[in-house]
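These notes concern the structure reproduced below.
Shown here: the complex without one of its protein chains, the others still in place.
Up next is chain A:
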Amino acid sequence: MPREMLLDIRNLHVSFTGYRGHSRVLNGVNLTVGRGEKVGLVGETGCGKSLTVRAVLGLLQPPRARIRGEIWFAGRNLLALPPGELQQIRGREIAMIFQDPMAALNPVFTVGDQLLDIIARRPGGRPSERAAWARAVDILKEVALPDPERIMRAYPVQLSGGMRQRVLIAMALVNEPALVIADEPGTALDVTIQEQILQVMRALVDAKRTSVLLITHNLGVVRQTTDRVYVMYAGSIAETAPTADLFSAPQHPYTQGLLASVPKLTGEGVPRGIDGMIPDYLNPPPGCRFAPRCQFAQPRCQQPPPWVRVGAEHDVACVLYDDGSRPSAERAAPSPIPLPTGEGTDEASGLPSNTAPAVTRP
């Protein structure tokens, strides 16, 4: 790829050992973020998107978490760095915007205290108190907060949800990091406020050519915000494509099912979603982890799926595309998943494995 890569995650495996055995969660994640690129990582609850982020930030502690693979950031493998050096990168070169602003801000310090604390850790030395204050006021202005001097002296509880989220964005961007990781920004907020937050974030990162990795389950937000998208399912990447292509011509059966599950403004009724459940990580299916829920599943799906290029920067992990042919128009149709009929969905009948009576249903 011609683009200069800032973040390059290669074949990342993460597993945990617990009472019930060995959970193999991340199963070979490959993901790149170019300089100045806005990349989305979408997937449902439990697919491993937050775990991927935690691995990048070095928040997973061996030996509880077993990590394999490489995470390259600006020419350094983060997994091989000593903790002290990683600490120099976190918060300066890689910043994080968390989902819940109330939990991410310290309630007993003012916004100013918390911002100045971060500015004091700027690469290139601690600025004077006056310069730091001026810088903090500037960044609050940039995230369109009214009356920044007052907000500097306010405690988080005195701000509304939207204002707190803006403060978090300001805290993430104040030291001009190369990469911002945003985990569900604004999803705790109402649509009209979420939209304003995303606009502020887009404007700022575009102006500073900051790279963004946006983690979300909201497909609409990804479509509006990113240049390129990764779709994650059960610990691996199912598909990646430029955002417009992914939404107009999704290829992986999971991506197609996920997009078809979203209720549409066209008002054709609520789609029935995808049958089945995310697999148990203690005992994941061999090969393609989506196969048990996939209507196109075939014997070859017992093997790990091939990574097939189907278009410009459009790759998909599915055997349906490894015959070398370009996907047919029929395959590329946005919602080819026939809606199941009849009673008793898998979702309803799959009793979890830790419940006493074993249940089998035809």
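A few remarks follow.
Rule of thumb we're sticking to: contacts are C-beta pairs under 8 Å (C-beta built on N, C-alpha and C of every residue); 3 or more make two chains touch, one makes a residue touch a chain; residues count from 1.
By definition in this document, contacts and distances are computed from a predicted model.
For the chain that is left out, the UniProt protein name among "ABC-type oligopeptide transport system, ATPase component", "Cytochrome c oxidase subunit 2", "ABC transporter ATP-binding protein" or "Septum site-determining protein MinD" is "ABC transporter ATP-binding protein". Considering the whole complex, the residue from A:161, A:242, A:292 or A:311 that touches the absent chain is A:161.
Screening A:70, A:85 or A:190 for touch with the missing chain picks out A:190.
The omitted chain makes contact with just one of the residues A:202, A:272 or A:300: A:272. Mapped onto chain A, the footprint of the missing chain covers residues 44-45, 160-163, 189-196, 217-221, 223-224, 247-248, 257-259, 261-274, 277, 334, 343-345, 347-352, 354-357, 359, 361.
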